[in-house]
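Every protein chain except one is present and positioned as in the full complex.
Chain naming follows the written order as A and B, and within any one chain the residues start at number 1.
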Amino acid sequence: MLLTPEIITIEILDIIFVVFATITFIIALNVVFFWDKNAYTQKQYKLQLQSYLGATIIKFIFYLKIPLFLFFIYTLDSIASFLPGAMCGAGVVNATEYGTPLLFLKLLNIYLFGYWIVLHKEDMQSKAQKYIRLKFIVYLVAYFLLLSEIYLEFEMFSSLDISEVVDCCGAIFSTTDHSYLAELLSIKTPIMLGFFYGTFLLMFIAFFLRNRYLFSLGNLFFIIISLLSLIAFFGTYIYELPTHHCPFCILQKEYYYIGYVLYTFLYLGTFYGFIIGFIEFEDLKEKNFMKISLTCNTIYLFIVSYFPIVYYVKNGVWL
Amino acid sequence: MKFINFYLFEYAIEYLLRYKWKNIFIFVLLSMIVAFMASVFFVADAIKYELNLGVDGMADITLQKKVAGMYAPSDENFSDTLLEIHGVEGVESRVWGYYYFEPKNIQLILVGLDSFEQHYNDRFEKLTNKFDIDDTSIIISKSLKQLFADAYYEKSVHFIQPNGKLKNMDIAGVFDGFTPLEAVNTVVMSKKSAREILGLNSNAVTTFFLSVANAKEVSNIASHLRIEYPNFSVLTQEDIRNKYASVLNYKSGIFVVFMGVAFLTFFMIVYDKASGLSSEEKKEIGILKAIGWTIDDVIRAKIYEGTIVALSAYLVGIVTALLYVFVFQAPFIGSIFIEDSFIEKWTSFAFVIDYMVLFLLFLLSVPIYIAATLIPSWRVATQDADEVMR
Partner (left out) sequence: MIYLENVSKKYGEIIALDDVSLKIQEGELVVLQGKSGSGKSSILSLIAALSKPTEGRVVVDGENIAMLPDHFASIYRREHIGFIFQRYNLIPTISVAHNIMMPLIPINLDTDTLAQKMDRVMQLFNIKHKANVVVKKLSGGEQQRVAIARANVNDPKIILADEPTANLDAKLSLEFIEVLKGLKAQGKTIVVATHDPLFFNLEAVDKVICIADGKVVKCS
């Protein structure tokens, strides 16, 4: 096992997560099965108090997960220098079979826990606490996902082998391979861009129609197409290299850490857009969330479109 | 949505000041743990930096013959064979060995080179240009000169040859401009003298330094050499860098595991302490709930308190470590990372700070502290306010 200080830090915090998440899991089970808001018993009262503990712990986990996720990305990059062949985090992710599902789970959990927090806030607005059961059912699911994530993380770090050569991002994201990813990346540019800008337009239309389901769906498509188009098209303009597709390298110093900016706006925009489909907010709030979502997504769109446009203006040709 | 409630923050600070003695122990403990760990990281990083600087000055590829796993001398003429390899620009050979200097109980590194040879390292180049190295002179660093002087070798030094005879060498000059690690125990002399002292044949050399024209070709050539000459150890700059890094990481890794244990123990201490509220404190919380504070408000106040304590302890720990390492030169911890024979001559730690280390230590102190106070804070916040009135 690779034993760098960064990995040990992550593992220690993972232990803390597991302990607290499990305590909350037990609370959640109790709430889901025994909550009865009309009961006047000592048991119900105790349950109510426990639900506050559960909420506090979940909030703690979420707020810690975010800087920890950034730290995780940094750790991947730092490990890259130990694995022969890897030049950025992408190589590390690809070095084991756990890397890709781990990354995917981490992203999913950030959305899921964020959704829980919003659900909780809504729940606490009404005296009837209409979401009390729902939010803890959501947590039961989130708990297993969190545990899976931590398990995968542990396995990935344990199985890193510094004597094995791994692919660098050039190989992983190549378009000449016969992999599934390569096929996705080979989609013709006009079609991909069409989907990208088209989905964006769809979200605007949904906003004017005030249709939250359409808006939410639009955001779901937008995450997918944004990531694909970033890897296939926009990334190459950030690197000014038609073969450099890596979504990790834009997080590095050489590119002014632009990756962090892009991913932050993409996350915020799609997060707010997405949850609207799952929670019925009051009109004003819903409108606000839609606005935040659109703003962040627009900023993402502008930044990401800036690079190819500037390139074309400077050089007169596309890559 | 205002994220931080400044009134609550003010209340938290004021509460901590009122109960300061209860928190002092934890504060000091956390500061010490952070200071210790930060010092370890600062020292390790400074050394890594120095080593890497040193590595920069090394040859692209270093070859040394190995017999049954131990380093052995080779023939000087092997240089010609090596020069024929495609991509190799230059070959320098050297006589290199350890010499145990008994009067001061340290290992010296003897470096035997010839003035007329082209040196891969321009510092050695300057050295040979400046001083004339004949068969009876040596060139040493300033600190080594001081060391010899302490042992009463002012102008010349005796070396004991394998046959028991003494070889007297004049101190012809003092060099500078090398990194501390490189220079500290190095004694530069001619190849002939080195061979005599180390008991080697007249054509023997220990190390070949290869310069490679195209940096990208280095690993290719190194692989080729490993296959062609399996009885040689072939090291590239990259290899040496990684070796140093892994040794240092291993050493710091041990500390980090220790640190992990320390922080988890710390967690338990905080949990315990946070659970033991005096009746005065309990009454205060009861009053707050009675006048309209929600459970969340009380928990939030407790989290603010915890953050303030942990964050200030963290900052104090970092500042202490900075002073300890870069001003006081890390007594004790420094020697764990540098071999004892070096520490006397070590001049100073380079001021190198990896910001991620600071972030890492932050992640280990503040969130863990807060985690430890979560359940106790909740217990306190959910106590029955009605009791207050009775």
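In this text, a residue touches a chain if its C-beta (ideal position, glycine included) is under 8 Å from a C-beta of that chain, and two chains touch if they have at least 3 such contacts.
Note that the coordinates shown come from a computational prediction; the quantities given were computed from them, not determined experimentally.
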item	value
Identified contact with the non-displayed chain, of B:68, B:215 or B:291	B:291
Residue ranges of chain A at the interface with the undisplayed chain	37, 40, 45, 48-49, 52, 124, 127, 129
Touch residues of chain B, complete complex, unshown partner	2, 5-8, 11, 14, 18, 283-284, 287-297, 300, 382, 385-386, 388-389
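Note that only the chains that are shown with their structure count from here on.
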item	value
Residues of chain A defined as touching chain B within the complex	3-6, 8-9, 11-13, 15-16, 20, 23, 49, 52-53, 56-57, 60, 64, 67-68, 71, 74, 78, 81-82
Interface residues, chain B side, partner chain A - complex	41, 242, 245-246, 249-250, 252-253, 256-257, 259-260, 263-264, 267, 295-296, 299, 356-357, 359-360, 363-364, 367-368, 370-371, 374-375, 377-378, 381-382
